Structures are given as C-alpha cells and as structure tokens.
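These notes are about the structure you will find just below.
All protein chains of the complex are present and in place, except for one that has been dropped.
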Amino acid sequence: MHRYQAGAADRRAMLDAIGVGSVEELFASIPERLRLADLPLPVGASEDEVRREFWGYALRNVTPDCAASFMGAGVYRHTVPAVADALVQRGEFFTAYTPYQPEVSQGTLQAIFEFQTFVCQLTEQDVANASLYDGATAVVEAVLLAHRVAGARGRVVVAASLHPDTRRVLDTYCAAQGIEVTTVPWDRAGRVDREALARAVGADVCAVVVQSPNVFGVVEPLPVVAELARGCGALAIQAVAEATSLGLLVPGGRYGFDVVCGDLQAFGVPASFGGPHVGFLATKQQHVRQMPGRLVGETVDRCGRRAYVLTLATREQHIRRAKATSNICTNHGLMALYVTIVLSLLGKRGVRELALASHSLAEFVKAGVRSSAKLTLAFPDGPTYNEFLLRHDDPEGVLARLRQEGILAGVASTRLSPDLPPGILVAVTEQNTREECVRLLQALERVS
Amino acid sequence: MTGHDTRAKEGLIFERSSPGRVGYQLPRLEVPLVDPAATLGEAARGEIEDLPEVSEVDVVRHFTRLSKWNYSLDEGLYPLGSCTMKYNPRINEELARLPGLAHLHPLQPEDQVQGALALMWELEQALVAITGMARVTLQPAAGAHGELTGMLMIRKALEARGERRRVVLVPDSAHGTNPASAVFAGFEVVELASTAEGTLDMEAVRRAVAEGGVAALMATVPNTLGVFEPAIAEVAKILHDAGAFLYLDGANLNAFVGVASPGAMGADALHINLHKTFSTPHGGGGPGAGPVAVSAALEPFLPVPTVERQGDRFVLAYDRPASIGKVRGFYGNFAMLVRALAYIRSLGRDGLRSMAEGAVLAANYLRKGLEGDYHLPYRGASLHEVVFDDSRQKAFGVTNIDIAKRLLDYGFHAPTMSFPLIVHGAMMIEPTESFGVDELDAFVRAMREIAREARETPEVVKQAPVTTPVARLDEVRAARSPILRWRR
Partner (left out) sequence: MAEPNDRLYSESHEWVRIEGTTATVGITQYAQEQLGDVVFVELPAVGRGVAKGEAIGTIESVKAVSELFSPVAGTVSAVNAELESRPELVNQDPYGGGWLVRLEVAAGAAEGLMDAAAYERFVAEEGAH
C-alpha cells in the first residue's frame, strides 16, 4: 500500500461492500486486448530516494544565482519577497479547487478580485481577467478578442519588434483561424516604423499589436500606435513582457489602447526554466463580454454580506462550448495569487521604486557602453526601461567567454531569431549590484 | 467556520491601506537615481495613486485570513467528477522549489541546464510508458491547451497530405473544452448524440465519417459518465480507415493507468492533465500542465522544441520542418513537470497501478453507498467516477444545486454539478484513491442525511449553506451589473 492511498483494510471493506472478490472484477469493462501487460517503470521510491534523483537534476544545472546575471528576453529576475511563497504554500490556497462553489471559496475569489484590480491599476484599463497561461498566449487571446469584436476583418498588423516567441505562437494560432498577419519593421531608433505602420493599416485590419518595451527593450510610441489603429477602426493592443516597467511607463490604457496584455512574471515569479508564469489581459468595459478567461465579480449573499463569485460565465467553454470566447479552463490561479501578494507588499511606493531602481542601474550600464570606444548600442536613440541591445557580430562567442568569468551577460538576439540584429540583450534589475555592472562593462570591453 | 470570526472586519487589501506603510525593502541603490522625465520623456509615469500601502504584517494577516474562508483538499474530500482531486504531495513542492530547478532561466545555454533537460526527457519517457504511445510534448499549459495542440497537429497532418477536412465529431457528453478547442483550431464541430447507455453511438459515428470531411473524433475514455467506451478501438479503426484521427481527452486517465493502454486503443493524440492524474495541485484554478502524447502518425507535427538525447547529453531540438510551431512561450510549465515526475517516481509501477485500482474501488464503493438514495441515470459499470441525478429529490422541489450547497454545511465540497450535459440535474462523483473508508463513509452519511432532509424538510436543503462564511450569493446581480474591480 502506498502512503498517498488507502490501506489494505480499507480495500477489503470496499470490496465487501461492493460485493466483488477483487479489484480486477471492476475492470471487466476494459477489453483484454487494450490491457497493459506491465508498466516499464521503476517501482515506487521513498522520499529520500526521490530527493536524491531530483537533487541530481538540480545539481547538473547552473543557476543564475552563481553568476552576475543580466538575462532578460522575456523572463526577468526581480525581488522575491519571502512572504509570497510562504503564503501560497498554505494548503487552503494551493490545494483548493477552482472556486465554483463560492460559499467555500471566498479566499480564492477575493484574492482574484484583488488581482483583477491590481492589473487594472497597472494598465489603466477597466477590466482584467483572472489570468492566462503566459504572455505569449495572452497576446494571442487579445488578437482573437479583436478579431471577434471587429467582425469580418481578417488581418492583424504586428510590429516586428515583438518577442519572436510571442510572434511564433501568434502565427500558430492565426494560421489555424485564417487570420493574416502583416509585419511592420522597426526604425533606426528600434521603435515601430511610423510610416510603415501607417501604410500597413487598413479597413481589413482588426488589431494592431506592439510590445512595449519591445524585444530590444525600447519604449514604443504608444500614442502614435493608438491613433493609427483608431484611424482604421482596428483595436490597439499593447503587449508587456517586463511587467515592472508598468511602474515607470505610462500604460496603453491611458492612450485608449483596447487591450493591454502580457506576463506578470517579472513581479517576483520564479523563472522555473520557462513556466509557469502569469499571463494577464486587461481591456475596456465595452469589450467585457468578449473577454477570455475567468472573471470574478462582486455581489452580496442572502444576508447582504459583500462576497465574490465567478461571473459572466456564459462566455466560457463550459457553457458556450463551441462558441466560447476561449477554450481556456484551468488558468494560472496560484501564480496570480502570488503576484497579488507581491504587489500588495510593494504597493504604491514599491512598484515605482523597483522600476526606478532597475531603470537607473540600466542607464548606468548604458552610460558605460556609450562612453566606451569598443561597445555600441544597437539603438542609441531608442529610450529604454531596463533592457537594451548591445550590438555585436558574435554574441554567442562573447557570452561564452563572459560565462567563464561568472557573468551571464545577457541573451544573444540571434538565439531568439535570425531576423533580429545580432547582439546581446542586456537586462538590468535592482538585483544587480553596482559592482556587477562595473564588472560587466569591464569584461565586455576586454572581450570585444 | 474556523477560528474567530474576522469575516465582518476583513476587507480588500486596498481597504487596509494606510499612508506611509511599506511592505518591502529593496537592495540599496549604489548608482545615481535617474530622472525618468529626462530619459523617458512623456512616457514617464508617476506613482500609481490607488495602489495600496500596507506593511508586511498586514499582508500576512490579510491573506492568512482569506485562506481560512477556503475549503481545500488538505481538509477533506473533494468528490468532483472529472477533476481527480487527489492528495498533493509535499515532497513535490519541496523539489519544485530547489533553486537548481526553480531559478533556471529558459534561455541559459544548454550546457548549463542539462539537469532540467534530463528531467523533461525522463518525464516524457515515463508518459510514453504509461500511455503506450510514440512521443509526448510537454509544452501545453493545461488540458484545454493540450486539446488545442493535438487538434492543431491533426490539422497539420491533413494539410501535409494535401487534405482540408473541416469537421470534428464531438459527443454531446464531452467537456466544453473539446468543442471550444476544436473551433480554436479552425474546425467545425458536429455533435453526436450518445446512446441510451451514454456511450458513443457507433452507427452515428459510421454515418458521420461516411459523409466525408471528418478530420477527427474527440472522445473521453472512460467517458464523462465514468463508463468505459466499449467500442473505442473500433471507433479508432473506422476513423483511421477513413484517413481521420482519434483524439482522446485524458481527463479520466486516473481510471486506468497501469491497466489499459491508450496506444492500444488507437489514439492518435491524448492529452494528460498533470493536475489531475499526476497530483500537481489545483491552486485555486491552476497552473496545471497538459502534455500531449501522440502516435507515430502525428510525431512529425509536434511543437518545437522537443528534448532529445544525444549520447549522455540532452538538447532542445528545433529541427522539425512539419512542426505546428510553438503554442506558448518557452518549453512548458516546468515546475509542474517537476512535480509530476516526482509523483511518478514516488508511486512507481506498483503505486500507479494501485492508484487506478484505488480510484475505481472508491468510486464503486460510493456508488454502492448512494444508489439507495439517489437515482442512477446510467447503469453501466463505473470505473473511477459515477454520475447520479437529482430526479428523486426533485419530487420534493430539491435540485442538485441545493444538494451541493447542503453538502457544504456537512463539511464537504460538492461533486461536479450539471455535467455531463446529457444528464439533467447531474452530480458527478469522483473520490480518487486518496481517501480511506472513514472519509468515504462520512461522505455517504452526509449524502444520505441530505436525501432524508429532502424528503422530510426540503426547506433546510434549499436554504443551505448556513454554516459557511457566506450564504448563497446573488449571481444574477453579479452578471447583470458586473463589478470586476475595486475603485476608491
């Protein structure tokens, strides 16, 4: 008998009550030829044996903690408050089910309501959902929302400065639904080319998508994009990969963007080799019934007490089925709770201080690059938040050399896509010390 | 209710805010503070006015109190059919949090992440062994995401043959994500009516396939009534003979791991809910993971990258020209993959087999205990779940919803309500293998009490719940005038 299962006496009692001699009789409905002869796996292991195996995996990795890390490109290393993990480890939160019975799920529901509020505050939008899987699928859901709202328009215009992985995922989904994707290149400053964008939009466009800060870390001209989208009757969508940037940069909501979406991973969510992170999507009131994902709303119970409940569920797959706004069921609820806790801890001052510190350290490194004769910024005229592209013809080579000195200098742009100018994407956060920044600059100088 | 009642006073975190309170401290900044107006111009943003100002203590108290309003699996039975609410082992939580796993950046060079890749490779091998299929993609973030991934692969496979088939057959008993995912993948859904036994109607399947244009059929095995589809292998043959594919929804895999092989059933794609069968926690609504096992026919279309073994090295392989591409950023919900593999190791081949046996035993035990008081709309042999309906209680004006709410008063979570759609007033019960007869007996006693109350004092059931932190909510108000955020 296994420690996670019932025991022999339990089984005996159940078999007797059911009136069969063995469990095998209960599988009689499964034809013989569909049976597994055996399961070619090892026998069950103790916790200690499992630990040994998994420490083995862990020790065969090198974590960024062992180096000065400047890696970004969609996953960012910011402060991780100890309280956040301690609270999500409460069994009442992490072993709870989706809150379909609200009377016994007010903890989960109120936390999601707070999450939705935080996202609206960060994005200056009217409504936000209870989370999506990640930033890439959030962008997809935003485009599909626009496609539904804009009726028969079958084209979406996308800046080439979108993270290539996000673009790849968008392509996969759009191909299935017959949505055409047009790409607009970046200009010399690393921002979406305004003239090209103006030429690309038209009456058949349902959405215009920019990421800001974009894959180069450059801040896009959101007001211009909003206006061009509005001008052709398309929805404007802002994707956000570095969520802490919302602490220092005016969000698309302020400029009338229909959707601000992306990933909140940067707010202390562990990198975990790529997942789970936290997708978010926030939009205007008028689009609320087209939103994908769960929504928590406020109401009262029979005694007049304020309480929270899943609402507008007729959008969702379990009711609308083939006509649902999305197929999403399980989302990333616990990660949303985690981010809610982090944002509560940071609060009004912390969200800004965190962003300003990251920005200041990044500017410090950029200044060092600018004053160096050997190092070049790919987009010197593009304003950035905490990430920028260092121009280099052999980024992988440079990264390999710096790795030997205990520096993870960034991510090679060529690793993301051969279409990006070759170089190193350097991300700086409040986790980097001045000493690390200086060491980075000196090492880069030496190696270039 | 637990502990002292702080309910009346606990508000939203925003309502706890007090100017000047801080809940954090950042590392000391040793470089000059930049004036963002100078670097970012008009794009610079000031403080966000309505974000709360609370101390760390406030945050701990707030969320601790919130947690006490939740029922959770740690506390007791969650007999939710199709959700497989089984114990979430703590060793899995410990291992997923190892810095050597949790702190890895997905874009670190491969030689720095060999352990992570090895882990993913091992999980794929284990799932291949369990499903009897050719390969498994670990990319999808949830079951529905896996469904979409599987359907996209099927679409691509047809395109590769130069075929464009629009139709996907879905039984009326299917989970809503099935038709939703098929539509997302660009297909049209044709719903097939189930037989009187609640199973796939073979004649209807043959007719629909013969009409042409069918890309695939999506089936759940065992089906959403907990009954094994007796002719599933024949369905596969009909589909394959017509050049179509069989998609299996693996939500009910807990019923037959180590006992039966989806590969042998003829499945072309099968998603696996790691947050169901393989114990990763539900988290109040995710995150989960939905790996998809595929047959050799669909292998060329797997999402990239896959993890490949080359000697004693592991690599992320992108060289798959017919791949559907990517369905999400990076490689998968890695932290959930860690948990699932730890579970598989903890159980092993013996434990996995006893898992399925225990699940089927417990469901049948509950069926036996409840069939005296509740109506069984379908009487086929139950595997890991059983569906009752409220028809006997309806005679007294008591519905399945009322029964669900009254169960909360007895300290249990309700079963799955109103699903599958082919049963009016459905109550789908899946206890899983995690509980002993003491917990199961307590549940049966509660359900019997409620059946008695329905007969003798139905108002008591209709007024429930009365012992929970809140009573029944005005869901109509929530939908008519949605308030979806706090405002000052």
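So that you can tell them apart, the chains are marked A and B in the order they are listed, and the count of residues begins at 1 in each.
In the analysis below, a residue touches a chain if its C-beta (ideal position, glycine included) is under 8 Å from a C-beta of that chain, and two chains touch if they have at least 3 such contacts.
Predicted model, so just to flag it, every value in this text is computed and none were measured.
When the full complex is taken into account, the listed residue touching the unshown chain is B:V476, out of B:L33, B:A395 or B:V476. When the whole complex is considered, the residue among A:R199, A:R289 or A:K374 that touches the unshown chain is A:R289. Where chain A meets the missing chain, the touching residues are 289, 313-314, 319-320, 323. Residues touching the missing chain, restricted to chain B, are 418, 475-476, 478-480 (touch as defined at the top).
Following the convention adopted for this analysis, only the chains that are shown with their structure count from here on.
As a whole-number value, the distance joining the C-alpha centres of chain A and chain B reads 20 Å.
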